[in-house]
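Apart from one protein chain that is not included, each protein chain of the complex appears where it belongs.
Per-chain numbering from 1; labels A, B and C assigned in written order.
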Amino acid sequence: MAKPLNIALIGTGFMGRTHSNAYRKVRNFFNVPYDPVLKVVCARDAAKTKAFADTWGYESTESDWRKVIERKDVDVIDICTPNNLHAEIAIAAAEAGKMILCEKPLSMDGPQGLKMVEAVEKAGVPNMVWYNYRRVPAVTLAKKLIAEGKLGRIFHYRAKFLQDWTINPELPQGGNGLWRLDASVSGSGVTGDLLAHCIDTAIWLNGDMDEVCAMTETFVKERKHTETGQVQKVSIDDASAFLARFDNGSLATFESTRYARGHKALYTFEINGEHASIFWDLHDLHRLQYFDYRDASETRGWKSIHITDGDHPYMSHWWVPGLQIGYEHTFVHQVADFLEAVGKGEKAQPDFREAYRTQLILDAVLKSAADHNWQKVEHVKPA
Amino acid sequence: MAKPLNIALIGTGFMGRTHSNAYRKVRNFFNVPYDPVLKVVCARDAAKTKAFADTWGYESTESDWRKVIERKDVDVIDICTPNNLHAEIAIAAAEAGKMILCEKPLSMDGPQGLKMVEAVEKAGVPNMVWYNYRRVPAVTLAKKLIAEGKLGRIFHYRAKFLQDWTINPELPQGGNGLWRLDASVSGSGVTGDLLAHCIDTAIWLNGDMDEVCAMTETFVKERKHTETGQVQKVSIDDASAFLARFDNGSLATFESTRYARGHKALYTFEINGEHASIFWDLHDLHRLQYFDYRDASETRGWKSIHITDGDHPYMSHWWVPGLQIGYEHTFVHQVADFLEAVGKGEKAQPDFREAYRTQLILDAVLKSAADHNWQKVEHVKPA
Amino acid sequence: MAKPLNIALIGTGFMGRTHSNAYRKVRNFFNVPYDPVLKVVCARDAAKTKAFADTWGYESTESDWRKVIERKDVDVIDICTPNNLHAEIAIAAAEAGKMILCEKPLSMDGPQGLKMVEAVEKAGVPNMVWYNYRRVPAVTLAKKLIAEGKLGRIFHYRAKFLQDWTINPELPQGGNGLWRLDASVSGSGVTGDLLAHCIDTAIWLNGDMDEVCAMTETFVKERKHTETGQVQKVSIDDASAFLARFDNGSLATFESTRYARGHKALYTFEINGEHASIFWDLHDLHRLQYFDYRDASETRGWKSIHITDGDHPYMSHWWVPGLQIGYEHTFVHQVADFLEAVGKGEKAQPDFREAYRTQLILDAVLKSAADHNWQKVEHVKPA
Partner (left out) sequence: MAKPLNIALIGTGFMGRTHSNAYRKVRNFFNVPYDPVLKVVCARDAAKTKAFADTWGYESTESDWRKVIERKDVDVIDICTPNNLHAEIAIAAAEAGKMILCEKPLSMDGPQGLKMVEAVEKAGVPNMVWYNYRRVPAVTLAKKLIAEGKLGRIFHYRAKFLQDWTINPELPQGGNGLWRLDASVSGSGVTGDLLAHCIDTAIWLNGDMDEVCAMTETFVKERKHTETGQVQKVSIDDASAFLARFDNGSLATFESTRYARGHKALYTFEINGEHASIFWDLHDLHRLQYFDYRDASETRGWKSIHITDGDHPYMSHWWVPGLQIGYEHTFVHQVADFLEAVGKGEKAQPDFREAYRTQLILDAVLKSAADHNWQKVEHVKPA
């Protein structure tokens, strides 16, 4: 029998919805050792928080996250706030002995991330960061194929995360979802928002990076701020691209932007190995493109694998072959893996230490762009 | 505030899962006037039914569907049994004054379907058939574009539903999911299972059919039956194709099979109109292909529309642009529309009468294949 | 050393150009035993014929095809006239002992085709019909894969040839390229023009057909005729679709139309076998889609084969891997194969007898549509 595990959600934005959905669904599809109980949801606006609780079935609400952490009936703190609050909440939660699930990116920068890592490791609490794309079944299959050596030596890695939602210069910066345009709250622009995803996947699939060289750009220099009502300088990067060399000798290009017309959330990666290549695309996340040079030459080609079969990662839990799942399922998978890991006393990846690796690369990228030169990437030491 | 609406689910197979998921999710995403309460689930195997109830949160279980219908605390009977039980349950439920949701196809044949239509209309109970593909956002958009006249006069309609899961002659017929290979339980093979979907969509998008000419084939003639343990003649059609003329003068080809290697659930349709054409494919259900001849000639082409924007049907209820939903969401949409319609005292489509139209076409298709000639399609009279 | 082979081209339309190009190019890419010499081109309009001769380098012109056949310095008669002239010219050419290359379809109908077969076989002259799509490298590879048994038992064949160029009712019927809209000249509409291609490929890949059931439609009933200047009844079929059963037990659907918006020349076929499936599309003719169920299940999928490698049919003669050829090359391949066959004293396929098989199927299709019933297909006896 699954034991109850009491969840406190802090933040009621987009991610608050995806996590709530995951908690509610996980036991319908996965036989996990814990039953997530939606104990409390916390956000500043009381009326909105109440409405959110009604929609998702949270038992209670709070408006001060400190009170949530003090509650004895809470096992897990799930942090879905803007980035500038992650560290303070996480460290307090760790000190209170709570398990912690934190939205990505882990922190505003590397040094802050390190404090968070130290806090959870000192407290010995289970912790995980919501880099959900590792749990797209196609991406998980890519990891498996690489781990099995199907690709052989890796020569190239290329990743992009392209959006187009901030091209309009009339779009303001500031409140609600638009905190992503205010670097004092978000830490950076597309670098921390989008490239963080690309980097997390990349280090998982291809190992550490040795050095990077980046450029960033802010195409719209000033926007009205929703809180001050003033036209203010835009502090984030609208676009960010970098070259990288991995420790394994492979070369990489990374790029993200919110100025690529026609792409709403086009996260793609391609990996070229000695024997085989892999391509994946978030816009058709239920497919994996795979080319294997060892296939018979006459009929060799890129295979479009429809990742809906029972022997594909996670898919035996869902429907029948041919019927695709979508974006939200990645969070269900992540909750399932977390609960499974907690049940076994294991770590669910990416934990804070793993996510801290991404912060160090983000720091190197931003410093490279600022200093207009190549930067070595600091490597994370094992715990 | 949403009023509770007590659901009784009869059947715990694949469709039992999709419906249960829909009931559980609908209020997290849609502001509907009723709150579906999972009151009771009913199936013959008591242990399995109990496990299903635990997984999905049903309050109680039954093993005799007649007892379910007698219960005063049940508002809605949801029929997910094999096809041969639909009529008896639905008629009894209608007589008991219950709302009825019935899996497709409505009935074993047209005459049986007519009795079901008469029963629900006499009882005056809300009723609907689970032709879920109407609620794929891309398909709903296709309906809207046609209704707006974007395509102009329709010349051609072509639909296919291709699978490949019964090619292995060692696969038995009979129990569990394999009742679909036993015509005494299913009514027919791919005709009623797959073409029924194609036909429901077609009459919704393109109106009634005038005449059809069909051929069917059973490629594997004998299979072991799971209940008798004997090798028995296979009674279903493995493949079924037909030509059709619609009342609007357009020509059509329809085809379904379970012997098309490489296609797990490839339901596609294409409509060619005077001005524009539409193509849709279940394997990438979040896309709609659209060609408009009135576009500037130099850059005219098929558009691949990623159906994830807020102004696409149903999509404002889900995530953000670029993030796709999947198969299961079609059932959530159907429940949302049903609850909305009940709240307004309107009919949710397709109701039994609408689904009966599909039965008459299926009858004509099967008779055409048997008699080796063209068959006129009987038209359903308005209620 | 290649021996000169004197070519006489009759007809200067679209096909006159494709053939002339093929004769001019073949020896630059293929080491064939004959050197096609562009001896004479013949058409009714002297000025146009002269201009054509200048463009393509023909040594002389004629306006009466009978004179061409009488010429001693002509080895090959290449018939590119409208369909209603094929038989008379071919029979006269055969009697004069000329080799004959005839555009498709072979004849206006089966009986006329039989006379042509008898004439060339009696004369013992090399003969071939320009069903050029057999020589698309991807299609040739499909033939090879089937012949090797890669697909196993065939269950399904489906072909379409969709165009959209006659939707405008203001388009006249009659002269020049528009003779295709006048059945007294063309024999039929899309049936003979487009389905003929689909049928030729099908019988080559999948063998004879046993029976067919067809429907045809003329969407625009009247058009102005360019020769009479009058609005006249349209005599051709605008659309034609049929069901078929092949001798090998497989089921088929065929369809062609000139009323499918968005498709300029979309000839596609798909074949589903026990082990593997193949799909091809004229709009991307340099690709073949191939699915093999015997691939490892985890990475099984449709392969998009870019048919540009040296070990793909014909491709070692062209450029380097990755660089595609186009439509016109199919004619070069056909000329190369013809010259090679003549050199060896073999038959180049499809010869008149092979093309006559297609005529018999076309006859059955048209009779089925007219009689509104299934029709058996008459089989061609070996020579």
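FYI, contacts are C-beta pairs under 8 Å (C-beta built on N, C-alpha and C of every residue); 3 or more make two chains touch, one makes a residue touch a chain.
Everything numeric here is computed off the predicted structure, so don't read it as measured data.
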{"item": "Chains on display which the left-out chain touches in the complete complex", "value": "A, B, C"}
{"item": "Residue, one of A:45, A:70, A:274 or A:378, that touches the chain absent here", "value": "A:274"}
{"item": "Option from C:147, C:323 or C:383 whose C-beta touches the chain left out", "value": "C:323"}
{"item": "Contact residue for the chain not shown (choose from A:158, A:197 or A:287)", "value": "A:158"}
{"item": "Residues of subunit C in contact with the chain not shown", "value": "14, 17-18, 20-21, 24-25, 27-28, 55-56, 163, 165, 263-266, 282-287, 306, 308-309, 318-329"}
{"item": "Residue numbers in subunit B that touch the chain omitted from display", "value": "141, 144-145, 288, 290, 292, 295, 297-306, 309, 311-312"}
{"item": "Residue ranges of subunit A at the interface with the undisplayed chain", "value": "155-156, 158, 162, 164, 167, 213-215, 217, 219, 239, 241-243, 245, 249, 251, 253, 255, 257, 259-263, 272-277, 291, 293, 302, 372-374"}
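The working rule: only the chains that are shown with their structure count from here on.
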{"item": "Category of the chain touch graph - line, ring, star, complete, other", "value": "complete"}
{"item": "Centre distance in Å when subunit B and subunit C are each reduced to the mean of their C-alpha atoms", "value": "42"}
{"item": "Whole-Å gap between the CA centroids of subunit A and subunit B", "value": "36"}
{"item": "Between subunit C and subunit A, distance of the C-alpha-averaged centres to the nearest whole Å", "value": "55"}
{"item": "Multi-partner residues of subunit A (each touching 2 or more other chains)", "value": "306, 309"}
